[in-house]
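Only a single protein chain was left out; the remaining protein chains are all shown in position.
Chain lettering (A and B) follows the sequence in which the chains are written, and residue indices restart at 1 in each chain.
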Amino acid sequence: MNRIEVRDLRVAYGDREVLHGVSFDLREKEILAIIGPAQSGKTSILRCLNRTLDFSPDARVSGAITVDGQLLDRHTDVEALRRKVGMVAPLPVGLPLSIYDNVAFAPRCAGISGRAELDATVEQCLRRAVLWDEVKDRLTISGTKLSGGQQQRLTLARALSHRPGILCLDEFSIAIDPVTTMRIEEVLRELRPELSIILVTNLTQQAKRLADRTMFLLKGEIVELADNGVIFSATPGDRRTFDYVNGKFG
Amino acid sequence: MWRRWRKLKEAFIEALIRLCGISATIFVVGIFLFVCREAFPLRHNPDFHLTEFFLSIQWYPTSEITKRYGVLAMIAGTFSVTLLSMLMAAPLGLGAAIYISEFCAPRPREILKVLVELLAAIPSVVWGFAGLTITSRLIVRFTSADVGVNLLNGAVLLALMSVPIIVSLAEDAFKAVPDSYREAAIALGATRWQTTWRVLLPAARNGLTAAVLLGFGRAIGETMAVLMASGHAITIPHSVLDPVRTLTANIAAELGEAPAESTHYQVLFLTGVLLFLITFVVNLSAGLVIRRERRS
Partner (left out) sequence: MNRFATTPLVQAKLRQEALASYAALGMLVCILLPLFGMVGDLVWQAAPSLTWQFLTTAPTHGMREGGVRPAFIGTLYLVTISLAVATPIGVLAAVYLTEYAQDTWFNRAVNIAVLNLAGVPSIVHALFGLGAFVYAAQLGYSILSASLTLAIMTMPVIIASTREALLSVPRSYREACWNLGASRWQTIRAIVLPNALSGILTGVILQVSRAAGETAPIMFTGAVFYKAIQPGTLLPYALDEQCMALSMHLYTLSTQTPGVAASIPNATAVLLLGLVFLVNSAAIGLRTFLRSRGK
């Protein structure tokens, strides 16, 4: 069964349409990479999936999105949806709270208050984001005091803290060092058996390394969506895919 | 169950916030409508003519025989006091801001900024009192004036009251100029003064204009200081040593004696509308100047 089904999704900011009818599925326990040059609408797709586009007053959305068989509409419990669809933003954001409170934030918002349960969640999420060993002795210091790479792993830990079934990462490596990038990629590989992951990336090599399938988005339209073996072969379905993957434009 | 309770609580809080937002807006915007409404009956009043209001210097609101409601002398008083004060406050304020932001070392800078902030906090009634007791004596001693409460006294007080606003806003405007401009100018061999004069002043032009405009807005609406220290004569001043009465001082002096719903009372409210419009336009244009800068 597909975790997410997107049909004919169109997004416009004011008069400017940035997504011109996009349709795709996210399968159970796969990593789907979305590649494409800047301004091609990648982030807008993610913001539709967890409905944070609601906060942009001039955005208009049409089309149908189904998450775990439920159609998103006006009556959707958006907070529950956002807990189901975890999100990691491009720039690391350590909330101005202690490291512990950063990770316990989402469970608390969802109404969990038991100390033991929170402790367990915090430790588990920090471990999965390979941050635990670095911060286990100073969980009370502010999340803003960590380095950029640590903050991005903290963001990942936070995104895992509400046990999402789907995880979206939006160009997570844009502001961090290569070592941290490799570590987070390792984490994603470990998570693949449990989660469905959408990976928006500007690094085609990252998509090649990690993804099962890759979608090439250009100017708000899907050029090609296929298994990695096809996309990164010498003969993908579309000439433009080959050019982009091999650095001829973009 | 818990989730339902939480949603209910949040809906309540959001409703409260919305209510506060809307009521504060209504209150704050309602001031103008209310003050207008109190002045509105003048439309049908045979004793009152709008042309007389603006063009006559005769103000006899309590006369038994011929009531006259002309505020031209007060308008002249307001603008003469305010413009004279700006002639003093604008150069002083900008010069002080240049010193604080460009020539001063960081540690004294913080102290100076605190002093300017304290200067801004002095209540206008204290300024008025100082005008009666200190500046009026100085004016009598150093000029040919017989009485110290006059246009000059009021203007000096207003200048001192509006200067902190000008200094702090102008300082902000200088701070908003990117340091790369300063570095570029210094790399070309400019001294600090040349940098300030040729680079910073043009770059911060809009912010400085807004600073002076807002200082002007503060001065024009000031009441107690001019009420106490600028004399009380309803005449068009011919020299800086003549006593004047401003629009604000006129309201403050006479509102207590004007019976509710009387023509006198309504004319005072109309004066309030006039003041409101003047300050609103001044502040609005300062805001527009700043916004134009942000956009470019």
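FYI, a contact is a pair of C-beta atoms (placed from the backbone, for glycine too) under 8 Å apart; a residue touches a chain by one contact, two chains touch by 3 or more.
Just so it is clear, the structure is predicted and the values come from calculations on it, not from any experiment.
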Discussion item. Among the chains you can see, which ones touch the chain that has been omitted?
Written reply: A, B
Worksheet item: Among the options B:S230, B:T248 or B:T263, which residue touches the chain absent from this view?
Response: B:T248
Discussion item. Using the document's definition of touch, tell me which of B:L42, B:I75, B:V163 or B:A185 contacts the absent chain.
Written reply: B:V163
Worksheet item: Given the contact definition stated above, which residue among B:L42, B:A96, B:A155 or B:A185 touches the chain not shown here?
Response: B:A96
Fill in: Hidden-chain contact residue, picked from the options B:W5, B:Y60 or B:W193
B:W193
Worksheet item: Mind pulling the chain A residues that touch the left-out chain?
Response: 50, 52, 55, 57-58, 79-83, 86-87, 89, 91, 93, 95-97, 105-106, 109-110, 155, 158-159, 161-162
Discussion item. Residue by residue, what part of chain B touches the chain that was omitted?
Written reply: 10, 13-14, 16-18, 20-25, 27-29, 31, 34-35, 38, 91-93, 95-96, 98-100, 102-103, 112, 114-119, 121-126, 128-130, 132-134, 160, 163-164, 167, 191-194, 196-197, 214, 217-218, 220-224, 228, 248, 251-252, 255-256, 260, 268-269, 272, 275-276, 279-280, 282-284, 287
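To be clear about the criterion, only the chains that are shown with their structure count from here on.
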Worksheet item: At what distance in angstrom does the C-alpha mean of chain B lie from that of chain A?
Response: 53
